[in-house]
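Questions regarding the structure given below will be posed in turn.
For this depiction, one protein chain was excluded, whereas all remaining protein chains were kept in their positions.
Each chain gets a letter, A and B, in the order it is written, and its residues are counted from 1.
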Amino acid sequence: MKLSEIAKILNVEIDRSKDIDIKKISKIESSSEGDISFIANPQYEKYYDTTKASALIVNKDFNPLNQRNDVILLRTDDSYNSFVKILTEFSHSAVIEKEGISAKASVGKNFTAGKKIFIDDFVCIGENCGIGDNVKIFSNCSIGDNVKIAEGTVIYSNVTVYENCEIGKNNIIHSGTIIGSDGFGQARQKDGSFKKIPQIGHVVTEENVEIGSNCSIDRATIGETRICKGVKLDNQIQIAHNVIIGENTVIAAQTGIAGSTKIGKRCMIGGQAGIVGHIEICDDVIIGASVGVSKSITKPGVYLGYRAKPQAEELKEEVRIRNLEKLEKRIKELETIIKNFTSK
Amino acid sequence: MKLSEIAKILNVEIDRSKDIDIKKISKIESSSEGDISFIANPQYEKYYDTTKASALIVNKDFNPLNQRNDVILLRTDDSYNSFVKILTEFSHSAVIEKEGISAKASVGKNFTAGKKIFIDDFVCIGENCGIGDNVKIFSNCSIGDNVKIAEGTVIYSNVTVYENCEIGKNNIIHSGTIIGSDGFGQARQKDGSFKKIPQIGHVVTEENVEIGSNCSIDRATIGETRICKGVKLDNQIQIAHNVIIGENTVIAAQTGIAGSTKIGKRCMIGGQAGIVGHIEICDDVIIGASVGVSKSITKPGVYLGYRAKPQAEELKEEVRIRNLEKLEKRIKELETIIKNFTSK
Partner (left out) sequence: MKLSEIAKILNVEIDRSKDIDIKKISKIESSSEGDISFIANPQYEKYYDTTKASALIVNKDFNPLNQRNDVILLRTDDSYNSFVKILTEFSHSAVIEKEGISAKASVGKNFTAGKKIFIDDFVCIGENCGIGDNVKIFSNCSIGDNVKIAEGTVIYSNVTVYENCEIGKNNIIHSGTIIGSDGFGQARQKDGSFKKIPQIGHVVTEENVEIGSNCSIDRATIGETRICKGVKLDNQIQIAHNVIIGENTVIAAQTGIAGSTKIGKRCMIGGQAGIVGHIEICDDVIIGASVGVSKSITKPGVYLGYRAKPQAEELKEEVRIRNLEKLEKRIKELETIIKNFTSK
């Protein structure tokens, strides 16, 4: 790609006489000649003097001490988002342009499919499934009976979608993820054994959902487990039966959400967090990494700690624990004074 | 299904002249006409007045303020278990009735199989395997050499069972689960590198075990990793080499149990709990969510906390920490009194 093309995409003027071929996008600290990189975080400005990149996307107010003539600057209002824009251009993957149904795939009865779909080798699709335009399903996926997958969705290799689930438009589902496995419902019997509670519900994902690798999203006991519009899930996340995740909520890796809990909109949940069942988290809540939530949260804000508390409270508590040594000393001193005094 | 048929299963009398067709089972708060639902938890009694369900399973002593003529009540001694019974009737899945060995599967030498088995597309079964009556193995599973799977077991898509493992009767194994991968045995060498300790044992699951999606159950170094009768595992659980899980123990999602640890019978272990290696947990222990267990537990009871403690102890400790602010104030007051006094 020519630098002039990149400049055009970003709506930036460059000196046409200096136009060059851009070989690849790279990190500023490990660029080579012909690369384009960027500076958004001021911490990275220090690399300006030494980077081998030939072009940099920077903020309009970027003002280096020593100007370099061998590095072309593309100045934009928001260098980070400009960079993401260019990254998106460069990433138009050949993979996504694949088309057709492999002769080595297996497709069940009553299959309906849109245009430009791709079904890779060893994909097994059950009966009565419907697949929208531009859906791409990669090798070794297993799609159960009566599954609907809406247009534009990409499902990477080795994903399982159980029967009756509905996958929305423009979803991205990464490898190893399981959608629609049975919820964990076990009724204790008088003899101490457990009897399985059948799970006859399903899973629905709305549009623009992305799910990382090796996640588990269980089907509902009855009704549905629902992942709303724009939700982004990282890897190895566990979503139990009948959970609802609100619009545009993002969840980092290895977090688990127990049964029937409802998460609000625009929440941000850190990695390895744990949220118990049958509670509600309101909109706009931020939950830190490894935080344990055992009660409903009704106020937006930041929550931290082994037992989730509002951030200020948790931080104060941590300070108090750190100060315990001093507290012990103060008591000791008081005791000594009193002792001296009373023994007089 | 007719309501009269449901009533018969539950051993309840209904007015035959009022018999209706039941369309589906639903949650009381989101039922439609023709649905059957239930009330077990008194919290849900409030939905009685507004539910659109045509029939409800309720406890014998259910006594609503305003009786509705358009909702037929089936009264039983235990409405929850009655509901589970009906759920089981409704869930007789077509999936489970599948039969035959797909031409697109691969089955190794010396295969022995019972009646009514189902081997789906792209299942790969190694040599010398034996599969009991009514075993169903869904698409893209990989079963290693010398594996035995006893009658009635269902293995969903994309499961891997390594060589020499034994799966018991009436097991349910969900997608993405790995049984028999190598235990994590690494012997440190003088140069700081690690040498693999071969893992030549295997995994045995006994009867009526259910394992959720994306679990990992490692084979033993020597001998066996054993999941006893009636154990129920949720999703994303890690069971290390040589672990033994006792009868009828249930474990919630994302919990990890390290090598050679032995868990007793009828234990209930919460989600994201972590149990170190080489310890023993006795029978009838309840371990909370996110609890870390680093020592053997020899007394039944409830254990909570980042470092597992008996419940009462942990809760007291939490109160003490919450009271630290007041404690600081009391010390401050004492100091002021003393200061005033001694400065007189």
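Here are a few things to note about the model shown:
Rule of thumb we're sticking to: a residue touches a chain if its C-beta (ideal position, glycine included) is under 8 Å from a C-beta of that chain, and two chains touch if they have at least 3 such contacts.
Keep in mind that what you see is a predicted model, and the values were worked out from it rather than measured.
Only one of the listed residues, A:54, A:76, A:134 or A:158, touches the absent chain: A:158.
Of the candidate positions B:45, B:78, B:145 or B:207, contact with the hidden chain is made by B:145.
Of the listed positions B:1, B:20, B:101 or B:276, the one in contact with the omitted chain in the full complex is B:276.
Touch with the hidden chain on the side of subunit B covers residues 106, 122, 124, 140-142, 144-145, 158, 160, 162-163, 176-178, 181-182, 184, 186-187, 192-200, 214-216, 218, 221-223, 236, 238, 240, 254, 256, 258, 272, 274, 276, 292, 294, 306-307, 316-317, 320-321, 323-324, 327, 330-331, 334, 337-338, 341. Residues touching the missing chain, restricted to subunit A, are 25-27, 30, 80-81, 84, 87-88, 90-91, 93-95, 102, 104, 120-122, 138-140, 156-158, 172, 174-176, 208, 210, 212-214, 230, 232, 234-236, 248, 250, 252-254, 265-266, 271-272, 289-290, 306, 318, 321-322, 324-325, 327-328, 331, 334-335, 338, 342 (touch as defined at the top).
Everything below uses one rule, namely that only the chains that are shown with their structure count from here on.
For the pair subunit A and subunit B, the distance between C-alpha centroids works out to 26 Å.
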